[in-house]
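Here the complex is missing one protein chain, while the rest keep their positions.
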Amino acid sequence: MQKLGVAILGATGAVGQRFIQLLENHPWFYVAEVIGSSRSAGQPYGEITNWVLDGNVPDSVSHLTVKPLDGNFDSPLIFSALPKEAAETREIELAAAGHIVCTNASANRMVDDFPLLLPEVNHDHIKLIDVQREKRGWKTGAVIANSNCTAMPVVMALAPLRQFGITKIIVVSAQAISGAGYPGVASLDILDNMIPYVSGDEQKLETETLRMLGSYQNEQISWMDAKLSASCNRVPVIDGHLVNVSVELRANPRLNEIIDIWTNFRASAEVANLPSAPEHPLYYMPQIDRPQSRRDRNAGKGMSTSIGRLRECPILGYKFAALSHNTIRGAAGCSILNAELIASSGYIAAFTREKTLSAG
Amino acid sequence: MQKLGVAILGATGAVGQRFIQLLENHPWFYVAEVIGSSRSAGQPYGEITNWVLDGNVPDSVSHLTVKPLDGNFDSPLIFSALPKEAAETREIELAAAGHIVCTNASANRMVDDFPLLLPEVNHDHIKLIDVQREKRGWKTGAVIANSNCTAMPVVMALAPLRQFGITKIIVVSAQAISGAGYPGVASLDILDNMIPYVSGDEQKLETETLRMLGSYQNEQISWMDAKLSASCNRVPVIDGHLVNVSVELRANPRLNEIIDIWTNFRASAEVANLPSAPEHPLYYMPQIDRPQSRRDRNAGKGMSTSIGRLRECPILGYKFAALSHNTIRGAAGCSILNAELIASSGYIAAFTREKTLSAG
Amino acid sequence: MQKLGVAILGATGAVGQRFIQLLENHPWFYVAEVIGSSRSAGQPYGEITNWVLDGNVPDSVSHLTVKPLDGNFDSPLIFSALPKEAAETREIELAAAGHIVCTNASANRMVDDFPLLLPEVNHDHIKLIDVQREKRGWKTGAVIANSNCTAMPVVMALAPLRQFGITKIIVVSAQAISGAGYPGVASLDILDNMIPYVSGDEQKLETETLRMLGSYQNEQISWMDAKLSASCNRVPVIDGHLVNVSVELRANPRLNEIIDIWTNFRASAEVANLPSAPEHPLYYMPQIDRPQSRRDRNAGKGMSTSIGRLRECPILGYKFAALSHNTIRGAAGCSILNAELIASSGYIAAFTREKTLSAG
Partner (left out) sequence: MQKLGVAILGATGAVGQRFIQLLENHPWFYVAEVIGSSRSAGQPYGEITNWVLDGNVPDSVSHLTVKPLDGNFDSPLIFSALPKEAAETREIELAAAGHIVCTNASANRMVDDFPLLLPEVNHDHIKLIDVQREKRGWKTGAVIANSNCTAMPVVMALAPLRQFGITKIIVVSAQAISGAGYPGVASLDILDNMIPYVSGDEQKLETETLRMLGSYQNEQISWMDAKLSASCNRVPVIDGHLVNVSVELRANPRLNEIIDIWTNFRASAEVANLPSAPEHPLYYMPQIDRPQSRRDRNAGKGMSTSIGRLRECPILGYKFAALSHNTIRGAAGCSILNAELIASSGYIAAFTREKTLSAG
C-alpha cells in the first residue's frame, strides 16, 4: 500500500516535533512536507531544528527542506501546529485551496461549522465537514480541530457519564510545562514552584469541554447544558496534565457503577480500529494514589486517559482525578487520530477506503 | 529579661528542626531541652541529627544532649513534633504532669476540650485551656494544638469571610514535600511527577477547618456550619502549600469588597504584638499569576498567607488561590505563635506578664 | 521454541522491577520465579510490590507468588538484585547448588575468579566461569557480575581507546536518583540540590573500571595499568548517569580519529547478535550540548552509551562527556546481556545452542 504524504505546519516547534515523532512509521501517513517560519525556510529540517523531544530528529524527516508558510503544498492532508495568530487565516486559506487541515491551534476551534473532534467521544461531529463544505463552497478542503490539552482528560472521563445527566463540573488542573511549547516556561519560573495561572486555558476549558461533549443536531453542535468552573495551574512536570474534578449528576449512580462504565468504555467500531486508537481509551486505576503524571502519562502509548480516586464529593456528589498525556492525546496524537477517522470516512479523495482495509 | 527554657519533643525530625531554627534568637524562649527517640537519647544533638534544613544546626543547640521521651523535663513549655502514635498519650501525660504542650501532632487535635488554636482567627478558643484544666483537674498543664498544614491557607483566607456566611467550600491542594517530614517522600516518587493523594489529609482538612473557623460558646467549640470537599495532591515543591478554593457565601459581596477585607485584615491587639505575629496575616497579590509556591512562601518570614486570583466561580460564586508556608505558618511557626499567646495570656506560671511587656 | 524460566532475587526492589520489565517479551527467557524478603514471601507479586517504574506490574508476573530467599529454586538461571549484605553468601550458595547467578550486587564483583562481564568490552572474561568451576568444584553453577552503574559510561567510552595506551583518567560523575534504589534518595535531599557524594561509588569506580578494561591471561584478569580518580555526585535526574572524563593516552591520536573509532565501534559477532545487544554500543553526538541525561538515556533502548564534546584537555590531553542509562545498561540490562552471552556460549545446560539459533 502506498502511504499518503502529509504536511506539517509549524514543524520546527515543540508540537510540530511531536507530530513528526508520532508519524514515524505510521501505517497510513508519512511526512512529506515540513513548513516553518521564514527564518528556517529553505534549510534542511534536521539542521535548523532544535529538537526538544528525547533522542534525535527521525532520519526520514531530517533531510527535508523546510518550506515557507506562504507557499503551496502538495499534500492533501495538513497537520497544523501553528501558533494561534498564524493559524487563524492561513488554515482557512489552505482548506479553501482544497486541503484537509487537522489543527492543534486554538484559533479556529470554536468556529461553528468546524468540528472540535475527539473520535471516542463525538465522532459524529465529523459531519460538520459536510456542513462547512456546503456553506463555504469547499470541494475537498476542510478544517478539523482538536481541543485544548487540558480539556482532554476532563472530556474523556466525563463522556461516558453523560447518560447520568451532567450538571456541574469543577476542574482544577496541574499542567505540565510542555503544554507551553518551547522555550515556553522559563526554568526560573517553575523549578521548586507552582504557578496558579495558565494564560487563556480556563476560558478554553470552560467552553471547549461543553462543545466537545455536545451533540450534533440539525447541522450544528448543541453544547452540553452544564456549568463548568476551571482553575488552571502550572507544575514542574514535563508531560501529563492531571485534573482534579468534582461533578454533579442528575442521576445517582453508585461509585462502582461509574467505575464499571469507565473500565468497559470502548470506542465505536469505526474508531476502535484506527491505527492510533488505544485499546482502552480509559483506564480506571484501583490504587489509592494514582494516576500520577510521570508514571501514567504513557498509558496506551500516550493515548489512554487514566482515572483514579473516584469518591463522594460532599458538595457536588462525585470527585476523581484524571490524567492525559498533553502533547500526545492532548495535541498531536489526537490530531492524527482525527485525521485517521477523516481518511477512513472517505473525506480525503486521495486516500481510498481500500487502503484503510488493507492497512487495518 | 530572662528567657523561658522550652523543650522540643521529636527534636531530631524535620518539624523539630524547624522549631529549633525558628526559636534561634527568639525574644522570649530558648531551647533548653531536646527530646528524641531512644536511639538518639544520650548523644549530642548536633552529632546525632541529620539536619535537613538549609545551613547547619544552630550552635546554641548543637551541644545539648538528647533526652529520652519517657523521662522528666524541666521546661514548663513543651513543643511537640512527635509522630502521631507517639504523641497521643505522651502529650496528655506531660500536660497532666504540669507542662503546657503546644503540639503540631494530629493525634489530639480534635479532642473536644483541646483548642485548635490559630491566633489571628480564633484566639478566644484559648479559653478551652480553662475548660480542660477544670475537667481534668490539671493545675498548670494544658494541651494546645495547631492545625494540619494544608488547612492553614484555607482557614486564613476564609476567616474574614465568615461575616458573609460561608456555606460550601471546595479545596484542591498542591502540597510541598516537606509536609511529609524526613525522609518522607522518595525522590523517585515525586521528581517530574504529581501524586493525587496525601494520606489522611483530606479527612483532616474537612474537619479541622470547620472546627478552627467555629466559635467558642458555652465552654465548647461550635463548628462552622458549612460543607467542605478536599482533594489533596503532592507536588515537587520543597516548601509551601498552595490551594485552589471555590467558596459559596450566603451574602453576595463584590470581588473588590473581599479584596479590601483581605488587604486590611489585622490580628486583634493581643495577637498583633506577639513576637512571631506577622504584620500582615494576609497579603492579596494583584498579579494574575500569584501566589506562587517558591516566590511567596516566605512572605512575612513565612507567617503570612498570600492570596491571589479572586474571581467569580460559575458554580460556587467565588474562587481564588492561597498559599502558606507549611512548616512555618503551617507547623512550627504557628505552634510558637500559639505559645506566645498562651504565655502573654498568663497561662504559664513561670512566664510573667511583665516579661511580655518588657520584651514587646 | 520453549523459553527458559528464570528467577529474580530481590524482585520487589527497584532493580528487581527493572529486570522484570526488561524480561517482558524477552525471546529466550521468561520470569518463572520471583524471590523477595520474608515480609513479602507467600504473597502475590502484584499485590505486595510497590511498583516504582512507569505503568504497572506486567500481567505475566503479577500473579506469581513471591518465594523466600532461603528456599530452593527451579530455574537454572538466576538474576540477583539483592542488596550487598544479602548477596554475599547467598549468591555463592546458589552457584554451588548448580545455578548460574548473574548478579547486579556489588558484593562479589571483585572476587578473582568471578567475571565482571561487559560483553562488548571484555567478553573473553567469560572464561573465568571455567576457572571458578574448576577451582570450586562446581558443575553447572557460576557467578557472573556486572559493574557499578557509574563505571558503565566510563568503561564503554574508554574500551576502544585502549589501543592508544590509557594512563590517567579523571572522572566526575552526575548520577541519577534511581541509582540509589527505592526509596533511596529522599526528595528533601535532592530537589533543587546537588550532593557531591555517593557512598562507596568512588572506590568502586576506581577499581571496577580497571578490572573490566583488563585482559584475561593465564586464567585470571590482568587489570588495566592506569590511574583513575573519581568524584561522584548525585543530581536531581531520574535516570541516566553522566560523566565528565579527562584522559591521558600514550599515543597522540587526533580528535577525529577517536570520534571515528567511537562511531564505528561494534561488538564482536557473538555479542552483536544477542537479543539485548544494541546495534550501536556507542553513539558520538556532534551537537555541542549533548549527551544530556533525559534526552539521551534511552538511546538503543537504554543499552547504548552516548558520548559527546570530545576536545583537548590542557592537563591530560583529552576530555569528553558520556552517558549511560544506569538501571538498564548500568544494571539489569547489562546483566541480561551477560546472561544471553552465557546462554549462547553453552554454559547453561538447560539452554541449547539450537534455541539461540532459532530465536536469533
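So that you can tell them apart, the chains are marked A, B and C in the order they are listed, and the count of residues begins at 1 in each.
Here is the rule we go by: a residue touches a chain if its C-beta (ideal position, glycine included) is under 8 Å from a C-beta of that chain, and two chains touch if they have at least 3 such contacts.
None of these values were measured; they are calculated from a predicted model.
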item: Visible chains in contact with the missing one; value: A, B, C
item: Of C:Gly36, C:Pro119 or C:Gly308, the one touching the omitted chain in the full complex; value: C:Gly308
item: Candidate in contact with the missing chain, chosen from C:Ile221, C:Ile238 or C:Ile348; value: C:Ile238
item: Options C:Gly36, C:Pro76 or C:Pro291, residue touching the unrepresented chain; value: C:Pro291
item: Omitted-chain contact residue, chosen from A:Leu9, A:Ile48, A:Leu94 or A:Ile177; value: A:Ile177
item: Touching residue (missing chain; options C:Glu24, C:Asp124, C:Glu206 or C:Glu219); value: C:Glu206
item: Interface residues of chain B (partner: the chain not displayed); value: 53-55, 191-192, 238, 294-296, 298-299
item: Interface residues of chain A (partner: the chain not displayed); value: 14, 52, 177-178, 182-192, 236-238
item: Where the missing chain touches chain C, by residue; value: 168-170, 172, 174, 191-197, 206, 227-229, 231, 233, 235-238, 240, 242, 244, 246, 288-295, 308-309, 313-316, 319, 321
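The rule is short, and it goes like this: only the chains that are shown with their structure count from here on.
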item: Classification of the chain B:chain C interface as same or different, half of numbers criterion; value: same
item: Chain A and chain B, separation of their C-alpha mean positions in angstrom; value: 43
item: Centroid spacing, where centroids are CA-atom means, of chain B and chain C in whole angstrom; value: 48
item: Two or more partner chains touched - positions in chain A; value: 191-192, 238, 294-295
